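Have a look at the structure below, then the notes.
As you look at this complex, bear in mind that one protein chain is not there, while each of the others sits in place.
For reference, chains read A, B and C in written order, and residue numbers begin at 1 within each chain.
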Amino acid sequence: MRADHRAVLLLRRVFSPGFFSVTFRAPALAREVSPGQFVMLEVAGRLRPYLRRAYSVADAEPDTGEVEFLVRTIGPGTAALEDLAEGSAASLLGPLGNGFSVAGLGSRSRVAVVAGGIGAAPFPLLFRAFAAAGIPADLYLGGRNAAELGFRSRFDGIVRGETVLSTDDGSLGEKGFVTDAFARRAAPDGPGYARVFACGPMPMFAALAKVVERFGVASEFSTEAAMGCGFGACLGCVIPGREKPFVISCLEGPILPPERIAWEKI
Amino acid sequence: MRADHRAVLLLRRVFSPGFFSVTFRAPALAREVSPGQFVMLEVAGRLRPYLRRAYSVADAEPDTGEVEFLVRTIGPGTAALEDLAEGSAASLLGPLGNGFSVAGLGSRSRVAVVAGGIGAAPFPLLFRAFAAAGIPADLYLGGRNAAELGFRSRFDGIVRGETVLSTDDGSLGEKGFVTDAFARRAAPDGPGYARVFACGPMPMFAALAKVVERFGVASEFSTEAAMGCGFGACLGCVIPGREKPFVISCLEGPILPPERIAWEKI
Amino acid sequence: MGKDLTAQRPLRVQLGPLELKNPIVTASGTFGYGLEFTEFVDLSKIGALCTKGLSLRPHAGNAPPRICETPAGMLNAIGLQNVGVEVFLAEKLPRLRELGATVIANVWGDTEEEYVAVVGALEDAEGLAAIELNISCPNVDKGGMLFGNSPAATASLVSRVRAESRSTLVVKLSPNAPDLIESARAARDSGADVLSLVNTFVGMAIDPATARPRLSFGTGGLSGPAIKPLALRMVFQVARALPGAPLMGIGGISDLSDVLEFLAAGASAVQIGTANFRDPGVSERLVGELAAYCSERGTTVSELVGRAQRTGTGGEAGAEG
Partner (left out) sequence: MGKDLTAQRPLRVQLGPLELKNPIVTASGTFGYGLEFTEFVDLSKIGALCTKGLSLRPHAGNAPPRICETPAGMLNAIGLQNVGVEVFLAEKLPRLRELGATVIANVWGDTEEEYVAVVGALEDAEGLAAIELNISCPNVDKGGMLFGNSPAATASLVSRVRAESRSTLVVKLSPNAPDLIESARAARDSGADVLSLVNTFVGMAIDPATARPRLSFGTGGLSGPAIKPLALRMVFQVARALPGAPLMGIGGISDLSDVLEFLAAGASAVQIGTANFRDPGVSERLVGELAAYCSERGTTVSELVGRAQRTGTGGEAGAEG
C-alpha cells in the first residue's frame, strides 16, 4: 500500500562529481516496491524545494529494510539530498507508479537495458529481478562523458550479460550515442532481444523508439515529467499520447511502451 | 568593520529543553565584537526563515577565534540553528549595534546585571569586560520557571559578585519577578549600584525602568525588536522614543537607556 | 487523531444552508476526485472535498509542461483537464458516497449555457453537498473575457445559474478581478449561498536558458504559501465589506496556524490546496489539530470566526514602504 514513509538516511556514496547514491532505512517500502517504481521524496522543514521530487527506487533489500536511490545533482531538490546529514530523516511517499514487467520472460529470452546518464537509476533493482528469474540481460550505459558514467561501478557483479559503455565524446567506451551502440548490436544478426528496458532523457527515448520499432522489439521506457504530486491528483505530469491526448505518467507510467507516446508532440 | 562572516559551527550545547548555545569559528568577528553587539545570522540555502535573525554575541575568544551565541528555540530561525549540523556553515553579519558601555566604571563602582530568560544571552562577554576592568558585578537571573534558568550554569565562575536567581513560579531561587528581586536589594540601603545592565522581554524592561528611575540608577537595556536587516536599511526595528518619535534600534541601539524609550507606547 | 475529538460538535460550522462537520475542506484541482487520497485520508473525517473542475464533456487540458515550482509555491496551467460530468456521476460519486465523503462539485464552462447544463446534470445527484462555480474561466461568447473579471459578468452568470438550480451554490472568486469586493458583492447579490476565495493568481516563470515561459501555456496560476498573505488580506476585506456573507478562505493554507489566521480574518471554513501535494494526509491531520486546539481552550470554531475583525485595526489598502 502507498504510504508516506519517514526514513532515516543511512549512507551517502559519491560515484563521480554530481552523481551520488543515498540509502535510507524504510522496511515497509523495501518489502513492497517493485522495479521501476518511484517515490516522492521530501526533505522536511524546507520551503525550497517546495514540491517533493520523484526518485526511482534504485535498489531495495527486504531483509535489511534498506532502500537506495541514485541521484544526479541538478537543482534545489537534489541539492537538499546532497546536504542531508546521515542520520537525519526524509519522507518517502510510495511506492508509486506501475513498474517494469518481466512477465513472460525466462532463461531463453535475452533482454537489453539501455540507460543514459542518470537513467541508470532504476536498474539495479531490475537486474535483481532478472537474476531471480534467470533472465540473461545486457547493459548499455551511455553518457556525454566519462563523468556521466559514474554509476557504472554500481552494476559491477550484478550484470550477468554484457556491459557496453559509450560516451558522446568518446572519453570512455564506444564513441557516440548509447542508442547507436545498442542499434549496432541489436541489428537483425545480433542477439535478438525479447524485450528492451530503457531510461534516459527524452531525446534518447525518441531515438530509441525508432530503433526498437525498426527491429520490432517490445520495450518499456521509464519516462520523466515534472511531477506535482506523484499519485494522480494534480494532472501536472502528463505526456502527449497516441490513443488519447495525454497519458498521466505518474499513474499510467512512469513505465510506458514507446508506441503509446506521441513523440512528435514533445 | 562590519562584514558578512562565513563561519563553521564548532559546537552545540543544550542547557535545558529549548535553551542551547552554538559556538562558531569566526576569528575576525571574535576580534572586533564588543559586549552587547549582535549579528544577523543566516543559515544558507533556506527560504524559511527568509529574513536573517539577530543574535547577541554571548562570548568571543580572540585567541581561538570562537564566537558563542545563547539561543532559545521559538520558531523557524532558531529551529534552523537547532538543526544545523556541527561542521556546516552559517553567515554571521556583524558586529552590529552599539554595545554596552563600561566607561567611567572601576573597582569602586559596583554594577548589576538583570536578565530575564533568554535575556542572559549578551552577558558572558560583558562579565569578561567587568573582570578585565576589575568592576564588581552582581547577576540577577530570572525566568518563568527553573527550565528558563537553564543558562545559569553558563555564568559559573565568571560572576565575581553575587548571583541571585528568581522564578515566577518559585521552582528555583526567589519566587516572583526578577525585577522585584533586584528592587529588594537595590533599595537605598542596598549595595548602591553605579550602573544597571539589563536584557529581557519588554514587560520586564517596563517594570525595571520604573525601579531604576525611582532609585536614580543609570542603566542600559538591551532591547529587542523585529529586525529586517540589522544595519539601518529597512527601518523595521524602530522603538517609540522620548526625544523623537522612533529610535532605530539596530543602529542607535540595541543598547538603550530606559529614559529614551516611550514605554507607554509599547 | 481520535474519532471522539474530530467528531465533536465544537468543529461544526454553518455556511448559509451548508452545514459542515468541520471547517477543513480540500480545494478543487488539488485533491483529484478524492479517490486518489483514500490511502492518506479518511474522507469521512474532513469537512468536505471539492472535486477537480467538471465540465459537460471530458476535457483534455493544456500541453505539458503544465506546472513549475516557484519560491514557496507553484505555477499551474493544467487547463481544466477532467473526466466530464457523466463519468464523474457514473464512476466517482458512488464510490465517494460509500466512503462517507461530503462532496462539493466544482464546475466550469465556456458559456453561461454550459454552466447551467453542468449544474443541471448534477442537480439531482445523490450525495452532493454543494456545487462550486469556478468563474476564473474565459467566456467564449465574450471574446474570452473571464467570467470572474467583471462584477457584471459574474452577476449575469451567477443569477442565470441560480435561476435554474435549487442546489447550494458556492461561487469561487478570482483574486485577479480588478475589484474583488465588487465581484464578491455581485456574486452574493446574485444568489450565491457561499463565497470561496481565492483561486490562483496569474503568474509566470521563464527559463533563462531558452528565454521561453516554463509553462507551455505561457502564464499559470500561482498557489501555495507564497500567496497566503494576499489571500488572507482579501478574505479579511471581503468579510469586512460583506458582513454575514459565509466565506471559505483559500490560499496557501498548510498548517493549523494558517487555518486559525483565516478563521480570525472572517472565513467560516477553509480550503486546503497545494499543501495536499506535499503532504497528502494534511487535511485529516488539521481536523485533529483543530479539534485539540478547541478542546484545550474550551472554545468552538464558530467562536474563532472573525475575531480579527473585532480587534478593529487595519484592513485598509495602505501606502507601501
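As a working rule, contacts are C-beta pairs under 8 Å (C-beta built on N, C-alpha and C of every residue); 3 or more make two chains touch, one makes a residue touch a chain.
Computed from a predicted model, the values in this text were never measured in an experiment.
Undergrad: Of the listed residues C:G47, C:P213, C:P246 or C:G288, which contacts the missing chain in the full complex?
TA: C:P213
Undergrad: Sort through C:L35, C:L99 or C:M204 and give me the one touching the missing partner chain.
TA: C:M204
Undergrad: Taking the entire complex into account, which one of C:V171, C:L195 or C:L222 touches the absent chain?
TA: Of these options, the touching residue for the absent chain is C:L222.
Undergrad: Which listed residue, C:S28, C:T154, C:S167 or C:N276, touches the chain dropped from view?
TA: C:S28
Undergrad: Touching the missing chain, which residues of subunit B?
TA: Contact residues on subunit B toward the absent chain are 1-4, 42, 47-52, 93, 225-226, 228-229, 231-240, 245-246, 265.
Undergrad: For review purposes, identify every residue of subunit C that touches the missing chain, sorted by number.
TA: Against the missing chain, subunit C presents residues 28-29, 52-53, 70-73, 75-80, 108, 134, 136-138, 146, 149, 174, 176, 178-179, 199-206, 208, 210-213, 215-222, 224-230, 232-233, 236, 252, 257, 260-261, 264-265, 304, 307-308, 310-311, 313-321.
Please note the rule applied: only the chains that are shown with their structure count from here on.
Undergrad: Taking each chain's centre as the mean of its CA atoms, which one is most distant from subunit B?
TA: Computed centres place A farthest from subunit B.
Undergrad: In terms of CA centres, which chain lies closest to the overall middle?
TA: C
Undergrad: Rounded to a whole Å, what is the gap between the Cα centroids of subunit B and subunit C?
TA: So the centroids are 46 Å from each other.
Undergrad: Can you work out the whole-Å distance between the CA centroids of subunit A and subunit B?
TA: Those two chain centres are 54 Å apart.
Undergrad: At least two partner chains per residue is the criterion; list those residues in subunit C.
TA: 71-72
Undergrad: Which subunit A residues sit where two or more other chains touch them?
TA: Counting only residues that touch two or more other chains, subunit A contributes 47-48.
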